[in-house]
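Apart from one protein chain that is not included, each protein chain of the complex appears where it belongs.
For reference, chains read A and B in written order, and residue numbers begin at 1 within each chain.
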Amino acid sequence: MNTGTAIGNVISQTRMSQMKTSARFLQMRLLQLPVLLAGVSLCAWASPSLAEPVQAAGDPATSLSFVRLTPEQYRRSIEDVFGSNIRVKENKVSPGFRDEGLLALGTRKLTIGSAEMEQYEELAQDIATQVVDPNRRAMLVGCKPKSEQEADNACAGAFLKKVGLYLFRRPVADDELQLYVATQNDAAQKLHSFNAGMIAALSQMLVAPEFLFRVEYSEPVPGHPDEQRLDAYSRASRLSFFLWDSAPDGELLAAAQSGKLLTQEGLNQQVQRMLLSPRTERGLRAFFTDMLGFDGFATLTVDSTLYPKFTKNVLEDADEQTLRTIVDQLLVKNKSYGELFVTRETFLTPSLAALYGVPLPRSQELGGAVPWVAYKFPDNDPRIGILSQVSFLSLNSHPGTSSPTLRGKALREKLLCQKVPPPPGNVDFSLVQDVNNPKFKTARQRLTAHASEAMCAGCHKITDPMGFALENFDTSGAFRTAEHGEPIDASGSLNGKAFNGMQELAQVVKDAPGTTACLINRAYSYGTQRKPTKDERTWLTSLQTELGNDGVKWRELMRRITLNADFYTVPTAPPLTARAEQ
Amino acid sequence: MSAHEKLSRRQVLRGVLGGAAVSVALPMLECFLDPNGTAYAATGASLPPIFGTWFWGLGLIPDHWEPKTTGDKYELPEHIAVLAPIKAKLNLYSGMQVFLDGKVNQNHFSGAQCQMTGMVSRTGSEYTTSLDSILGNHIGKRTRFRSIEVSCDGDRKSTWSARGANGMNPSEVSPLALYARLFGADFKDPNSADFTPDPAIMVRRSVLTGVAEQRKALMMKVSATDRTRLDEYFSSVRDLEQQLSVELERPSPVPSCSVPPKIESEDIGTLVDQTRNTHRQFAQLIAHALACGQTQVFNMAMGSSFSPLRKPGEATAYHQLTHEERIDPQLGYQPKCRWLAEQQMAFFLEMVQTLDSIREGDATLLDRSVVFAYTDHGEARLHSMKRYPVFTAGSGGGRMKTGFHLAAEGDAATRVGLTIQQALGISTGSWGTETNRATKPFSELLV
Partner (left out) sequence: MSKAVSIMSTDMSNGMSIGKALLRKVPGLRTPGMKFPCKTLCCCLPALAMLLGASGAVAETRGYAISLIYTASYSDAENCPKGGNGGTSEMKQRILLSRGYTKEQAFKIIAANDVDDKGQKIEFKMRGVMDGHPADVADFPMSYPDPHIETVQGRLAYGFNLDGQAGPNSFEDPQTHEKGVDNQMWRVLGCFANYQVRPPVIPYNESIVWDTAMDSMPAWLVSIAGGDLNKDGEVTVTFDRALNVLMRDAHGAVLPGSSYTIDRDPRSHSVFKGHIKDQVVSIEPGNFFMQGESQFYAVLRFTHTQLRLKLNPSGTLSGLIGGYQPWLDYYHYLSIRGEGDGLVDLPGTYYAMKRLADADPDPATGENRAISSAYYIEAAPVFLTSVAGQVVSTAYAGDGSSQAPVVKEGVAKEDTVARQDAPARPAPR
């Protein structure tokens, strides 16, 4: 076991035992960094040779590209660097828009507007103030100023250099460092306070574009001067944000610094190490949150007048249930992706259990923490796989009525990567009429009437037959056998395969070749935050064939993608983007 | 002295920082206004104009809102009769159209996009500088906030405001948060007798100055595709610097400025009552912020264009209703949709009246404003791009006539945006692209 893994273990153990001394492990981590980088000294702040911008990776970068951090990545970066005792206030920046079904691709087009800048500046002030707080300063800053009322350029310089490496995900150059030290110096003098100076300099780093954006530096591919690839540090970031949804750790940065990360062997080593880290769970969660559109929960409305069991707790637990199921299946149990659609294993909270209508033995809590309990639905139960969970069912419904169209559309677009055209203009929906129409009691009846219009039939044929199979679940996700007293017909079809009800739909989705193809494509696009090129698409198809027999396992998929050199190329022409989804 | 210090642009205030803070007591009296109440007596400068946008989703019931006659003697049809109290300060534009020029109709997007940016894009991920930014750059550069964006349905994405081509300005959805942002600790009451520039704010500003000074170096290296995005980031940094600069300067006294009552609670949601309440809270905050010179530009969205507005207990939200509610054969319209549309008109009335309730001498805050009210579809049921209902309220400080109904069947809806730009002093002969390029303002309104 190498040093990096050991540090990883230290971190995870610290978290698991929820020690209140995260500052201490951070200090440990910071202190060990020089060992990793230079192998010289434990005296982190005194060593001038640390984190020098060694150009081991070849020529200086020739071009920059910017990708804004997501609010989650921002929070994690801060917590990873300064410890989870630092409270990051809610970050209310715009989530952006979807491109190719993913926010990750839309993120590549985001900038920071004035109102967002205001927020970032406020966050920066707040975080910096916490870091230099007298209770933490000794741990986090590491050196003692000569005087509390004055600047201390040496102490500040050592701290900013160290922290800058993590925040910018690359070493801070000497001339850059001088600027930050100068900021500290000015502010400390003006406000007669060493701390105020440190707050100024640290907050300056935290609003710098190099922190708020992931700056991708590219360089020519050796031997192919007309092609571009990410430089070593940018490669480390791409890996780390993809697999961990956070900034690189010390070991990964060290591999970038030494240039090892640019070799296949070094890359292999890092990927293996990273996939064994508990942080892989974060990456998995971030990916599926994006792919399944769980950002929609921020604005989801389910009419509580009609569905009183859809409480605020259900709303908060719904996506977490699905994410826990996915983590359990794909990471803990190492099952293949298809299992997500047919597994009966999941996790429930008391609120979810009440909505699902199942008993859930509760621990002896008296209104305190809500525990998650592993739960297995019986065989032949209509609850099977993640499509029968509240998250999918409620997210793809209208507030007061279920929608086979929305659910079918989500299945097509989110899980099969297909495009469903938007409704044309000048459509007369009057045939659908209102939901209280005594003639059309069920959604199927209403939609069948509506889809008999020639201009509507085309699209509804694509969406509705899949969605009908989910009609046994109402908007809130609760099970039902009738709508307005009329028994529900849950038969449907996909690509000519007929099925009846949730169980059969689940099997069909699991077996459809498009299901794994979609995952593979989405994962690749998510990692590169761009559309795959033509060559890459060919490779992805062959990857699907290779992985096909055993089913797609998450770690293996990640390994294959991240070991492919194309994953780090920078296409010369910007890839085209398609219409963002509404 | 470090390189950074040399580069710092704010040397002027150093003296203040190093020494005692300036504190001069000034009486705050009505006499600062001239007899007409529209100008600062000291300088003779007019109170600056205000521009606001007010977006509501899903339009109105076609054939039921257009007045029968044009000019200033028209009668308000029953569907929008609620606007009667502000009729004299209102203009109504009918017959307006958005042209797709062969592009796909991005339902509930293209129409609003065109009215706010002058163009219809091929995809929903393209969006560019909006009318409020164009006007903000012209009229609102000196205020603490470049603009304020709010949405009343809890959805941050309900916004049509953008500074450039790289993403829209997210809306504030919480009245409590907006209160804190506008009137929290950083608020400097322009009428306060004492003024002390805060050295901590000076430091915060010079931090940003330091960041902004990296612009040149980064811009040289950045790839072509990312250049405008990076540039926009730096504009945002400059905006914030500017905002802090304003906080460091003694504000001019503003008699009509008062801090609104603290907001104690909020209930964000999509039920009509919740939206009304949120809208009311936002209207109050924005009006006070405008009166206190904190901003001159605002964007209010009732919510998403796929309007989630709902009557309690009603299974179907507004957007879905527009497509599914039966047209009552007797009445000739969708009754629930009409009710919801009329609720929104009542909200609009409330916003305009809130502005009109703040007196500035013998005029009102509304009188120096132009509020542009627009929607996403002419007939939402059919995703129609024709016969858009458009309103403006206020005369922008006497720069635009009011009280008129203008019928312009088949004209580009961008004509309204062009008219406002010209009225507020932007010298441009046209606005918009392709068929949506307007070259003719409503000159009958221009003073």
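Quick note on the criterion: contacts are C-beta pairs under 8 Å (C-beta built on N, C-alpha and C of every residue); 3 or more make two chains touch, one makes a residue touch a chain.
Values in this document were obtained by computation on a predicted structure and should not be read as measured data.
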**Q.** Chains still shown that are in contact with the chain withheld from the display
**A.** A
Q | Of A:Asp126, A:Glu227, A:Glu281 or A:Asp511, the one touching the omitted chain in the full complex | A | A:Glu281
**Q.** Chain not shown: contacting residue from A:Leu360, A:Leu406 or A:Val420
**A.** A:Leu360
Q.
Can you tell me which of A:Phe310, A:Phe392 or A:Trp539 touches the chain that was removed from the display?
A. A:Phe310
Q) Of the residues A:Asp152, A:Asp186, A:Asp319 or A:Glu536, which one touches the chain left out of the display? A) A:Asp319
Q) In the full complex, which of A:Asp175, A:Asp379 or A:Asp550 touches the chain missing from this view? A) A:Asp379
Q.
Suppose we count only contacts with the excluded chain; which residues of subunit A make the list?
A. 12, 15-16, 90, 278-279, 281-282, 285, 297-298, 304-305, 307-313, 316-317, 319-320, 323-324, 327-328, 332, 344, 347-351, 353-367, 369-382, 478-479, 481
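Just so it is clear, only the chains that are shown with their structure count from here on.
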Q) Which residues of subunit B touch subunit A in the complex? A) 2-5, 8, 17-18, 104-109, 122-125, 145-147, 149, 153-157, 162-164, 166-170, 172, 177, 181, 199-200, 202-204, 206-208, 210-211, 214, 218, 221-223, 225-226, 229-230, 232-233, 235-237, 239-240, 243, 269-270, 304, 306, 308, 310, 312-317, 320, 323-327, 381-385
Q: Please give the residue numbers of subunit A that touch subunit B in the complex, ascending.
A: 61-66, 92-97, 99, 106, 109-118, 121, 125, 175, 178-179, 181-183, 185-187, 190-191, 196, 200, 203-204, 207-209, 212-213, 218, 298-299, 301, 303, 305-306, 398-401, 422-430, 432-435, 437, 446, 574, 577-582
